Every structure is written in C-alpha cells, then in structure tokens.
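The structure's right below; bear with me while I get my questions together.
Only a single protein chain was left out; the remaining protein chains are all shown in position.
Entry: subunit A
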Amino acid sequence: LREGEVSKMAGADGDDSLYPIAVLIDELRNEDVQLRLNSIKKLSTIALALGVERTRTELLPFLTDTIYDEDEVLLALAEQLGNFTMLVGGPEYVHCLLPPLESLATVEETVVRDKAVESLRKISQEHSPVDLEVHFEPLVKRLASGDWFTSRTSACGLFSVCYPRVSSTVKAEIRQHFRTLCSDDTPMVRRAAASKLGEFAKVLELEYVKSDIISLFTALASDEQDSVRLLAVEACVSIATLLPQEDLETLVMPTLRQAAEDKSWRVRYMVADKFSELQKAVGPEITKNDLVPAFQNLLKDCEAEVRAAAANKVKEFCENLPEDNREQIIMTHILPCVKELVSDTNQHVKSALASVIMGLSTILGKDNTIEHLLPLFLAQLKDECPEVRLNIISNLDCVNEVIGIRQLSQSLLPAIVELAEDAKWRVRLAIIEYMPLLAGQLGVEFFDEKLNTLCMAWLIDHVYAIREAATCNLMKLVEKFGAEWAQNTIVPKVLGMANDPNYLHRMTTLFCINALSKACGQEITTKQMLPVVLKMSNDQVANVRFNVAKSLQKIGPILDSNALQTEVKPVLEKLASDTDMDVKYFAQEAISVLALA
C-alpha cells in the first residue's frame, strides 16, 4: 500500500450528496469575518468531507481565486495549507497547494506572507526532487522576479529549502536570483535577503560560499541603510562558522571590524548583541587579537544603548575566552572597562552589567573576587537605581558558590540589611526571597542575632506582597530550624499581633498561622494558635472574621477531633449566622469542608 493509496483511503469517499461544495464554499464566504475565520480554521474538516479529488479540483481553485480577504483570514489560510498534504492526496499531489500559497506569499501584510513562506518551506520537503524542479523552483523564480517588493521578499526565504535538492544547473540559477535580490532596489528586499544570507550560506557548497556569499556579505555590510548593514552582522556568525579558520582573516574580518566601528549605533548595537556568537564563530586566536579590543570599544561606546548590549555580554565573553590566558585578558583588558561601567551615567547600562557581573566570580576565582569584584558588587548594591540593586541581589548565589556564605555575609550583610528597608518594595521582596538560603547557611545563632528582627518587621510592611512573602519566609525558616525554635522565637511575636489596632496586622497573624501550623505540628497549633484564632472570631472587622473562618478550615485537619467538635464547631456555627454575607459564606464553606454539619 503506497502513500497515495492511503490518502485515497483518507478521503476518496467524501459524500457529495451530503455536502455540496456550494454549501461549504458559502461558509468560507460568510459575510461575518469571524464566521469566515472560523470556517477557514476548520478547512481541513471541509477538505476531508470533500475528499482528496474534489479538494484538488474544486476547493483549491476556489481558494486561489478568492484571495482578497481580511489579513486575519489569510493568515489562518496560509497556516492551514501548510498541513494539507494528506488532504490533497499525499506527496505526489502536494504541488496543488502551491498556487494559493504563491498568492499568499505576495500579499502586503508581513505576518501573512511570513506564514505563507513558512508553509511553503514545510511542503517543499514533501516534494519529490522532480516535483521540486518542475513545480516548486519555478514558483521561487516567479516570486524572485515579481514586480512588487512583497513577492521578492518572500522569495528570499525559499532559496535555501530547495537548493540542496536540485540539479547543478538549477542551483546556478538559484544563486543568480539570490545575488540579484541582494542588490535589489528596495531596502525591504535587501533586508529580507540579508536576513537569509546566513541560512543560504549554510546550504551552499564551500567554493560558492567563498566566491558568492562573501561578496554579497561585504556588499550588504556596507549598504547605504543601516537597517541592512545590521542584518549582515547576523549573517556574519553563520558565514564565519562555515569557513576554514585560515580564510576568516581575509574574507570575514575586514567586514566585521568595520561593523564594530560603524557610524550607526544600531549596527554597533547588533555587533554587541551578537558578540558571544561571533566569538565562538571566529575562534580563540582572532578573539584574542581582534575581538578583545573591539569589545573594549563597545563597552566604552558613546551610545548607552551599545554599552548596555555589550555589558550584557561581559560574562559570556569572559567565559568563552581561551583558557590559557583568560584570567590575564580579563584582569588587564576587560575589568578596567567593567569598573567604569559600574558608575555609568545610564541606568540601563548599569542594570545590564549588574545582571551578569556576579558571574565573573566563578571565572576569576575566590581571591580575585574578594579583591576586585566585591568592591564593585558593593557599589552596585548601593546604586541609586533599584533595578541595579535588584539584579545584584538576585544573583548572589553565584558569588556564594565561589567565596562561601561567611565571606559573602561579612562583606555584603550590611548592604543587605540596608536593602531590607529599601524604599522599593520589589527590592525588599528580592531580599526576602533570599532569606531562607542565607538563614540555612548562616545557622540559627547568626540568624537570630542579625536577621530575625528584619524578618519580623516585614510582617507589618505596608505592601501586601511583602507581608505575604514574609509569611511564606517564616514558614520556610520553621521548616529549616524546627518547631521548637518557632515556639520560642516566632510564634509569640506572631500571636502578639492579634491584638494590634490595625486590622491588616491582625489578619497577618491569621495568614501566618495558616502558613505555620503544618510546620509547627498539632501541639503548638492546638495549644497556642487555636485559642487566638477563636478569639478573633469576635473581631469587629468582617474581613478578619471571614479570615478566621478560612483559617479554621485550613488548620482544621491538623487539630484532633475533640478540639474540632468542642471548640471549632461552635465558633463556625456562630460565624455562619454572622450579619456579613462573606463571613457567612466562608463559615459555611469551612463547616462543609471539615464535615462539621
């Protein structure tokens, strides 16, 4: 049984009488766009009902002829057709899908066109080599020589999928078409060609990479429009990977050097953004000789945008330096630039640096970190911009691994304590999230002495998210230090808040109890927490009362049945007849969940 027969089986018996094509096509033409869109999205259902034969002879011609619709409908159509091979009868008929997709590949709207190209790329793989030359390649040629820029733009994405599977004559034609598009009159097409240059280079034979691609690359990299030049930088990565090391210097490096010093910041930005990829592609020798100074320049660029992009790459660049003299390069060439960036005038630059700078400690080792990096971390921890501080805090763990928590806490603790009271709540939040780790590593004594007060202070923060995080933090601490520690240090303070005049603080008591009861166990919950909860059922604020109901529901399973029946049940029953609707609701919910009814 061949594939063709299988697909005949898949649809040869579509029922004519039940679903006349006219009815189905009416659905695809419905006046309401939304309905039309729905129908197109279920095009496969329609095709299945029609069977492969009529899908080919009736449905596809209709679709090809009526391609003037809302872009949203066209997008759905372009996507559907990419999965249609079986519905038209399998690979031997897949070329039937080309006409509608060809039209879709010429429309103005970029998303539609891109989707059409994506589908064309997909079905190109299902063409036999012969069909590829007979049907697919002529389509690519037509698109490549279309009048309007849209079809030429689409053609750019199709060369690389058919090139490997056609004869050498056709290959030569394809190369010629690609060359033509690289020097197209409109920048839109040149941009499309430039963005596909790398991909196309990958499928070409090495001799043509050297003869054709390099000259195209050089031309695009010195285009009059910076939007084209910057795309050539992307292609540079692929091209450099393809060439043997000895050719890089003459074929690629002149262009790359020029790009790194381009007069447009956009191009320099692109170089900075692709720096790690470029570094890998050109190898260690060129990195040492060329990329290190280029990277230094990018870190000192006059546009903040470029500096930020380069700063983002500091860690990756250093990591990928050749190991033999990595440390020396970093210490003499990179670190001085990094030091300057710590006090950059632009907050985005500092923030980008702060997100990666901690990673350097792993590369440089303990001694260098303490001597050279810690002062920088400290400076950034005190930066006026909250984002910078945040980025440093969120990455403390890398340093932790290198110098150990003792050293880290000694040098950074004062700054951390300061940040615990930062005016930006997100910064406080980041610190809180770091607490359980710190506590675990510093041990109980150190924690009680230095950090406990902080943790308790967060419980009465004026931002809910902080109070919530603080509650969760307490739970994690109890999990670490045990119930006894909780009973002595935390529980009394938490329960004390039940008498606070501020109802938000009283509620925090309840939230803490919710979080802690499980970790504290039945004894503490029943003896110490429950009485407080029950007492709060008389609170004058309804929000507190319904949270009492919620808390009881939560801690109920931890209590013994005696306490449940004698203490919890009466209180919940009382709350269930509360004047407030919400209190009633949650009390009833608790009663039913705890099966106290």
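Descriptive notes on the structure:
Going forward, contacts are C-beta pairs under 8 Å (C-beta built on N, C-alpha and C of every residue); 3 or more make two chains touch, one makes a residue touch a chain; residues count from 1.
Just so we're on the same page, contacts and distances are computed from a predicted model.
With the options "Cell cycle control protein", "Coatomer subunit zeta", "Serine/threonine protein phosphatase 2A regulatory subunit" or "dihydrolipoyl dehydrogenase" in hand, the undepicted chain maps to the protein name "Serine/threonine protein phosphatase 2A regulatory subunit" (source: UniProt). Among A:Ile21, A:Leu98, A:Leu220 or A:Met270, only A:Met270 touches the chain left out of the display. Of the candidate positions A:Leu77, A:Leu390, A:Ile416 or A:Leu474, contact with the hidden chain is made by A:Leu390. When the whole complex is considered, the residue among A:Ile40, A:Cys162 or A:Leu231 that touches the unshown chain is A:Leu231. Residue A:His348 is the one among A:Lys141, A:Lys210, A:His348 or A:His505 that touches the chain not shown.
Looking at A:Leu60, A:Leu143, A:Ala309 or A:Ile392, the residue that reaches the missing chain in the full complex is A:Ala309.
For subunit A, the residues touching the chain absent from view are 1, 3, 5-6, 9-11, 13, 15, 18-19, 23, 27, 31, 35, 42, 44-46, 48-49, 70, 83, 86-87, 108-110, 148-149, 186-188, 191-192, 195, 224, 226-227, 230-231, 234, 263-266, 269-270, 273, 302-305, 308-309, 348, 351, 386-387, 390, 426.
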